[in-house]
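Of the protein chains in this complex, all but one are displayed in their positions.
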Amino acid sequence: MEHTLQAAAHATGPLPTHAAGYLWLIPFLPLVGAVINATMGARLQRRFGKGLVHVIGVGTVALSFVVACIAFVQMWGLPPEHRFLQNTVWNAFTAGKVSVDLGFALDPLSMMMALAVTFISALIHVFSIGYMADEPSYWRFFAYMNLFVFSMLLLVMGDNFVLMFFGWEGVGLCSYLLIAFWYTDPQKAAAGMKAFITNRFGDFGFVVGVFLLFWALGGAWQQAPDGKTKYVETDAHAAAYVAAARGEGQGVPHVEIGPTLNFRLLRDQIVNTDTGVAEKLKAQKMFGFGILGVIGILLFVGAMGKSAQLPLHVWLPDAMAGPTPVSALIHAATMVTAGVYMVARLNFLFALSATAMGWVALIGALTALFAASIGFFQYDIKKVLAYSTVSQLGFMFIGVGVGAYWAGAYHLLTHAFFKATLFLCSGSVILACHHEQDMRKMGGLGKPMPITRWTYLVACFAIAGFPWASGFYSKDEILWKAFTQEGLKFLGMPMPYLGQLIYLIGIVAATGTSFYMFRSYYMTFSGEYRGHGHRHLPKESPLSITLVLVALATGAVLAAVIGIPYAWTGHAPLLEHWLEPALPAIVHFAEKSHATEYLFQLIGVSVGVIGWVAARALYKDGRSQVPARLLLRWKRAWTVVYNKYYVDEIYQATILRGSVGFARLCSWFDKYIIDGLVNLAGAIARVAAELDGAIDRYIVDGAVNLVAGATLAAGRGLRRLQTGRIQTYLYGALAGAIAIVFLNFLLK
Amino acid sequence: MPHLTLSHFLVVSALLFGFGVLAVVTRRNAVAVLMGIELILNAANLNLVAFGRYVAGGISGQVFGLFVIVLAAAEAAVGLAIILAIYQMVRNIDTSQATTLKE
Partner (left out) sequence: MNTQFAIFVFLALATLIGAASVALSRNIFWSAMGLLSCLVGVGGLYVMLSADFVAITQLLVYIGGVLVLILFAIMLTSQIQEISVSNRSVGLVGGYLIFFVVSTLLSFVALWAPWRLTSKEPVANTTVALGDGLLGTWLLPFEIASVLLVATLVGAIVIARKEVKSDS
């Protein structure tokens, strides 16, 4: 492609930053809301009703959106390569080479995320007013939601790994709290714990990755005896650089070197080739593997946990136990995209290692296909959406994996809009059907609920990739970039066709996406209402819900504007242009003609249509008998897929059983081997003791008995002193101490 | 107002020590006695750090302080475990009642 990201990469100097002293307000405001509702919410609710609680909850998030908009305006006014707002509040701690600031930074990428997070969560907060109206602990819900927004903004805006990790854990915690919101139901509480524990596995990888990165950055520099920092290897660049850092040379701008946790500093070190950091990292090995690959894979393990990628995806479908606004906010729009954001944030690092890129893209592609196939046969409407989320996250990872970072970020944005729409529509449907989630008991809801129906349909078109809605632009850009990426490696081995393979997997998954989404649409909204168990027919939801649906669906369509591809207009897409300064990685794609690109876009649209037509033929109005017949024919395969490929059961059998088995093994070892040794030693000792005892009994005892008799007599006499009360002893001890002090004075 | 000197800290520490002794001597509840011991340890620790700052210089006082904190934590854990064990045995933690060893 002719408009690669070269331009930004040529900026060799440190990134210019601009102070913006108000940035801390963006995460701080939701925190204030959370604290107020958490500490005083119960009282406020009793005193002033639920109105005040949600005014605080929604108001703080909306205000933080306004502040984010102000930041956006400021950033818009700056020249592109200067778009970096920094607000360091104070130095959190410094210990040796680790220095961590409580600092917030916005570059175009985090700006996009901050706007999306605050905007969508403000809307979802509004939706919750209607959805949670009957909930007694209303205040608790809003406190958790605000806390979640705070953690997410910390994750997005923190300017170093520590703050990001803080937010990373914070969203995990809030996710646990909100999934288990109705904690009296053991199943829901268990779902919360499952999410938490699965996330821990991922977080462990993330932390180890960060440590390893820190270590790798520091290893080759040494403190010279004269106190100056020196590069150990005799690298011409580095020598020139060190000279410049000391202010001797000229032309090489000053970048601080050495281990760092700060994103901007890391970016400067790696992007600026004069520092030699990039070469050093590339050359460094650990156990024969390139250390960059190991770091990338470990960091991605963290992303796998948070973003529900194979094989750590198991928690996300279970997370649907939480209230629907939670599913929309956390498990569709924001938290699960944290992994994608992290990879995009560290694009300069991942781009250095083809191994890490190939790993990310391959896992993404496999997840996309795997989750889409499970989505085919689910009956719970929220489960369908959950697997669809897992699958779409897979697409995002294909994007950031093959090096199309802006496309991954763009899909993140469009997905946030259409998936939030879908989830909130499903919430509206669930509310109307009296908390029924089984699509077999729905149907015919299109007539009584027109707004929900149309917004759901719009979002379906968006996710299936029809060219008038946003999903098409992001998904096709990702798949096209995957096809033209030929430099990927798999665990160190070059595989030029890995990109094409990923494209193929992706296109099959896209067909599946279109099929199961329209299946859910037809099962829910067409035909006759099948839920006859209830007396009332479903009716449209209140205004606070429908308004949000319309706003989000509009967003899902309009987001298309910022991603119209280069081949159509001759200009880079708006969003790509906007994100350019934040994505300095240089990634090469194969050159292909525009005709080929058009052909691939045609394929993309046609697979969407195929899925739509198939779903329409099979599920419209619920009349067709074909699904039932197919089901009978492929019963065995269906059972395997319906039970989610038994992944949960496999975990149960391997990891849980395994750890219990290991514990048993240890116990056995302890009982028979260790105890046996001890008994042997005991037996030897006993024989020796028998001998010794014979001597003892006749010679020593006589003497001992004499002493013992004397001691006993003395003890009888002295026992009266022992009152058994500590207090008495203490008086004695202190009296002694005081006496010694006085004696000291007297003797002087 | 005067300049901060070593004596200020020592006086605070002396009073802290006194309160600790008072708690240990007068309390009947074993947990409260343990709290008094914590006060005494804190007073000693404050002295160590203050001497380290004003008299010895360097960090040796702080290292001592750290070790005392570690020991205090260990002591509290064992002490409370003993209290719990006594409670399980006699359903009471009054120090004047636990006199089984006396006879």
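So that you can tell them apart, the chains are marked A and B in the order they are listed, and the count of residues begins at 1 in each.
Here, contacts are C-beta pairs under 8 Å (C-beta built on N, C-alpha and C of every residue); 3 or more make two chains touch, one makes a residue touch a chain.
Remember, it's a predicted structure, so these values are computed and weren't measured experimentally.
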For the chain that's not shown, point to the residue among A:V73, A:A95 or A:A595 touching it. A:A95
It is residues of chain B that touch the chain not shown, namely 1-4, 6-23, 25-29, 31-32, 34-36, 38-39, 42, 45-46, 49-50, 52-63, 65-67, 69-74, 76-78, 80-85, 87-88, 93, 96
Going by the touch rule given at the top, which residues of chain A touch the chain that is not shown? 94-96, 727, 731, 734, 738, 741
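What we mean here is this: only the chains that are shown with their structure count from here on.
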Hey, how far is the Cα centre of chain A from the one of chain B, in Å? 45
Listed in rising order, chain A residues that touch chain B in their complex are 722, 724-727, 730-731, 734
Complex contact set, residues of chain B against chain A: 21, 24-26, 33, 95-96, 99, 101-102
